[in-house]
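A single protein chain has been omitted from the complex, and every remaining protein chain is retained in its original position.
When the chains are written out, they are named A and B in that same order, and each has its own residue count from 1.
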Amino acid sequence: MQTIITSSRTRDTIILALFALVVLTAPLWGTLIGAGYPDLLQKFAIFGLFAIGYNIMFGLTGYLSFGHAAFLGVGSYTAVWSFKLLSMNAIPAVLFAILLSGLFAAVIGFLSLRRTGIYFSILTLAFAQMSYNLAYSVLTPITNGETGLRVLRDDPRIIDTALGIQVEGSPLSDFFGLTLTGYPGFYFCAVMLILGFWLSLKIFRSPYGMKLLAIKSNQIRMEYTGFNTRPYLLSAFVISGMYAGLAGSLMAITDPLAGAERMQWTASGEVVLMTILGGVGTLFGPILGAATIKYFENIFSAFNEQVLQQAFDFLPPTLTDLMVALTRPFVGEGWHLTLGVLFMIIIIFIPGGLIEGIERIRRLFSRRRQPPGENSPGSRSHSPREPAA
Amino acid sequence: MTKNSKTTNESRRDFLKITAVGGLAASAPMIFMKNAHAYVNEPKGATVTLGFNVPQTGAYADEGADELRAYKLAVKHLNGEGDGGLLNTMKPLSLKGSGILGKKVQYVTGDTQTKSDAARASAKRMIEKDGAVMITGGSSSGVAIAVQSLCQEAGVIFMAGLTHSNDTTGKDKRKHGFRHFFNTEMSGAALAPILEKEFGKDRVAYHLTADYTWGWSQEGSIKKYTEALGWKTQSAVRTPLGAGDFSQYITPVLNSGADVLVLNHYGKDMVNSLTQAVQFGLRDKQVNGKDFQIVVPLFSRLMAQGAGENIKGIFGSTNWNWSLKDAGSQAFVKSFGAEYGFPPSQAAHTCYVQTLLYANACEMAGTFNPCDVIAALEGFKFDGMGNGPTEYRAEDHQCFKDVLVVRGNENPSSQFDLLEVVDITPRAKVEYPASMLGGDLGSCNA
Partner (left out) sequence: MDAFLLQILNGLDKGGAYALIALGLTLVFGTLGVVNFAHGALFMLGAFVAVSVQNLLTISKKVKDESITFFDAYKETPYLEIWWGDTGTALIDYAVPISIVIAIPVMLLIGLAVERGLVRHFYKREHADQILVTFGLAIVLQEIIKANYGANPIPVGAPDIVAGSANIGALFGIEGLVYPWWRMIYLLFSLAIIAGVFAFLHLTTFGMVVRAGMHDRETVGLLGINIERRFTIIFGLATIVVGLAGVMYTPILPPDYHMGMDFLVLSFVVVVVGGMGSLPGAVAAGFLLGILQSFFSMNEVKSILPGIDQIIIYLIAVIILLVRPRGLMGKD
């Protein structure tokens, strides 16, 4: 056991370094797939964080929460209120958002974790839907309802006023003078994502993570051995709620607005789909799933006939028309269809999600390069459901 | 199993390759050129890009599709293709049918999903990646306000699509945002005289209101103007957005003593609540010795189709209807009908007009610089666009024009002939001081 941990420690450092490299160079490789603009890259990082955090609860303990969007929403509202009352600086916004969403998660987790399985799922769903419905209507004084909570020029901003910082034009969030929109905003999110990933890696490798996994494989047996699972489950729930709150605050930092629809059950469902699509319980899967879904939402929905015509321009005219007619239903207003088909194909043919798909491709290549029987059985033992990379 | 997954992977890789090439071509120049611009997304080449941000999924997808049709038509006409549409009737006209300022008009599209976050993400893509110099579209006030403030921050122009809440050009107005569509204040002012004429001064109203900003805005306006007539408001009950079944809110109406039901619902909510209210026999009822009446203050023909028979005879207001006979409306219906085979909706009309107004303002200003375009649009008076003489008021960027009061057609002559125009309330009757709704435009941000 000890040797495994030490040998994996250097491996983890390499994993983290590679991860950081990939994330920080996103503006470069993002351009290659048409995603090289700040807003989408920010969304990749933010939803990647959200999914990583969600995976700590769902991937490790197997508890399927359908209410995590509520914590994201709380994080967003807290961040905007921090902008309104205290300062446009991102740091207090992040801290308060994590704190408050953690508190919120503690209350909801405390109640919901009295139940298991689908009953737990529905409890979390019910709490989140209540938050959403109230935020949209009765709580409008706090949330500004449908329009969403925004930062206004005449907000008090006690700290900024005390320091004599004046807002010119529309107030934008900053990091000690550096305005956090566009690429600076992305790098801020990217650093948070790398930190979040590092923490998640630590949790996965720690005895604490092992215990969570043990709860997933057999909670009843754990309890019979006199092991109290509740504190472990609750802490995992709160940690994942804090990740969601952090993601929510980053959404508000890169774009100072918080809307109630962030808390709707469809938003909770989205993070579930991201995690499963990428690979439940894997380190990278949730991030990959998040990026895939956001990519479809932003890029596929933007393809129209014009774009398709240009894309198939290299073909003879009749073939171009045919290809445009064939692909048209799947892009633009049909991007939902593509997403639905993608969900089905992936889960039918690659049960472990995208990560398993990549693993299969890798194995295919490594088998070609290496003499058979040397390394492939070893790599096969990395079942994607285990917390391997 | 393995064989299957192999083919999926390969086809996906091919697909990625294609998108990668397309994406690279589209986005590479943007990054390097940004700093050389005098203002955000200054068009340097032979083309100018507009961003059409409409709901393509969700409850308003059909309305969004119609908006997109109108935009494509507008682009055609601006580029001098097709029959020219409203370029033939608009007065004063600076456009020449050769694009805008000699640059060919291109467009990018996006899906708002009728969610503020998605709409802003989509608008940001258009601004950051595609280099759009103007964003337009949308089918709800929440989205319009969210995108409008984004455009203010980003320094591009926002020409609102269908948005009816007072806030868009009231409390939440912005220097960079412009609205051609009317608002709840005008609906109230236009409807009240007709309601008085048809139903009398002695009425008791019961409001069912969608529980969010637009619903409250409309409830407030209708209350204000009907109470001024002498009507009483029995209750105003808030209903959750997307409730589906409204029966639990309709049953209390039955024996409340009210004799008018005002449905402050739009879209699906309106279709459902109206259908169910009629089912509860409200329209066959007699209360206080009078026939019970239902009023739907904001009408949309596209949505009225969903209510079928139940819409007949019901009063409401609308921004524009294809049956209007003025030259502008006729020219638009003709181009749209020839292109697509059916008449345009009010959403299509407002979006088309907004695009032309923006383009015209650029020609007038001689530049795409938003500050100059804003100056050109402010106080701009025009005619021949289907709503009679219209003015973009400088103080709040709201268009002031005549408002249509309509009634569900009892005897439609075709499947499109759903609304009958009862009255055209002149502009003077629906005008209000800009200070009434508050808000602060702020300043130009370029």
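Quick note on the criterion: a residue touches a chain if its C-beta (ideal position, glycine included) is under 8 Å from a C-beta of that chain, and two chains touch if they have at least 3 such contacts.
Quantities reported herein were computed from a predicted structural model and do not represent experimental measurements.
When the whole complex is considered, the residue among A:I14, A:I91 or A:I118 that touches the unshown chain is A:I118. Of the residues in subunit B, those that touch the hidden partner chain are 58-62, 65, 211, 235, 237-238, 240, 242, 244-245, 247-249, 251-252, 254-255, 268, 271-272, 275-276, 279-281, 284, 302-303, 305-310, 330, 333-334, 336-338, 340-343, 413-417.
On the side of subunit A, touch with the chain left out of the figure occurs at residues 58, 64, 111, 114-115, 117-119, 122-123, 125-127, 129-130, 133-134, 136-138, 265-266, 269, 272-273, 276-277, 280, 329, 334, 336-337, 339-344, 346-348, 351.
Methods note: only the chains that are shown with their structure count from here on.
Within the complex formed with subunit B, the subunit A residues making contact are 27, 31-40, 43, 133, 136-137, 140, 145-148, 150, 153, 169-170, 172, 181-182, 251, 255, 257, 259, 261-262, 297-299, 301-302, 304, 306-307, 310-311, 332-333, 335-336, 345, 349-350, 357, 360-361.
Contact residues of subunit B toward subunit A in the complex are 1, 4-5, 8-9, 16, 18-20, 22-24, 26-28, 30-31, 56-57, 61, 64-65, 106-111, 115-118, 120-122, 124-125, 128-129, 141-142, 145-146, 149-150, 152-153, 167, 172, 211-214, 238, 240-241, 440, 442-443, 445.
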